[in-house]
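Presenting subunit A:
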Amino acid sequence: MNAVSYAAQAVPADWPGGYWWHWLFYTVVIIVFVLVMVMGAIYIERRGMGRMQLRYGPNRTGPFGLLQPVADALKVLLKENIVPNVADKIVHWLAPVIAFTPVLLIFAVIPFQNGALLTDLNIGILFIVAVSSISTVGVFMAGWGSGNKYSLLGAMRNVAAVVSYEIPMVLAIIGVVIFTGSLSTGAIVDAQDIPFILVQPLGFLIFFIAASAEINRSPFDLMEADSELTAGFHTEYSGMKFAMFYLVEYAEAIAMSAIITTIFLSGWRGPWLPPWLWFIIKTIIVFFVMVWTRATLPRVRIDQLMALAWKFLFPAAVINLFVSAIEVLVWPDISQWIFVGVNIAVAVIAIGVGTKMFKPGWGKVAV
Partner candidate 1 sequence: MTTALSAKEIVSKLSAEFPDAVKEAGADSVLVKSASLPAVTEYLKTADGLKFDYINYITAIDYYDYFEVVYMMTSTEYNRSVTLKTRCETRNRPTVPSLAGIYQGADWQEREVYDLMGITFKGHPNMKRVFLWEGFDGHPLRKDWNK
Partner candidate 2 sequence: MQFKFFGIGMLKGLAVTILHIFRRPSTSQYPEQRLNISRRSRGNELIWDREKCTGCATCAKACPQGVIEIVTSTDMADNKYKVETYRVDTGYCIMCGLCVEACPYDALYLGYSFEKAKYRRGEFVQTNDELKESPQRPASGYFHPDIAKKLPKQTLLIEKATEKRK
């Protein structure tokens, strides 16, 4: 028994309000976890990208520059808050809040370790999919409410990306659900004797790409697109509200890393170390891969983004779904290690065929 679950169970069930203590405890845990992880994520990203670019990155504030995110946060929070005259004041104010809340909600169904989660919904996966796309509403409100053309373009791009990528993402998850037979996140982790990244390699790739597109990590960071749209949807935001968006950006990345960890990397399971540590380590590793791609790849164009979703990921996800369904239906009892081999072969063939058939975007338009 370790700290987190012990603390959770330390509150006797017969205390007045029983369930609410559990609720309160995990709310605090989630908020602290998200804030600390976001700070860590910012640190990892800046230092990691620094080292990939042959430099050090922030190393002056505190030991090894560990306090850099704290300084950033403090400074941004204390900056002047500007609302442009042409902005829609209410929408402009409301947007960051709406964007931020769903990110916290996602963590309600993420198991930090066995049984340690706010609520083990039996439709956990569905909840994640539903909630994670609400942020887009906030982003679009930001884009529209700012009264800035760059913001609007960025927000439009984000909506388009989320609407398209939701489909391959859900289909990729369904592949996992078929193997597990349950929508509950706890059950999915329990079912992963072999991590699903091996059983579902194609599904993992599709989910990873779709997730990066949905949360606008590079190479799909079209809605911010520094070099094109200055700062995208948050061009007109400063101070506290900008800090919220900045937080959303990284909290979403952490949330997606946590989801990937839960669904594909067998969540908190692992030898030797305590389970919650395994969960955090895996989340950080997934986030690091996101940083890594961000440091390496150029950005795709909006029509190529759409093309990738509809012409490549969607068919691939359907193939993955069918193959998984057939496997589970025909050989329900054999070892999953056989599926590992078969599915990796399927993934390689699907990508190979996709390469030959895929044409990204339509390029030039007659003007």
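On the choice of candidates, all candidates are chains of the complex that A comes from, given by their letters.
Basically, a residue touches a chain if its C-beta (ideal position, glycine included) is under 8 Å from a C-beta of that chain, and two chains touch if they have at least 3 such contacts; residues count from 1.
This is a predicted model, so every value here is computed, not measured.
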Candidate number, among 1 or 2, whose chain touches subunit A in this complex: 2
Subunit A residues touching candidate 2 - in the complex, by the definition given at the top: 48, 50-56, 292-293, 295-297, 351-352, 354-355, 358-360
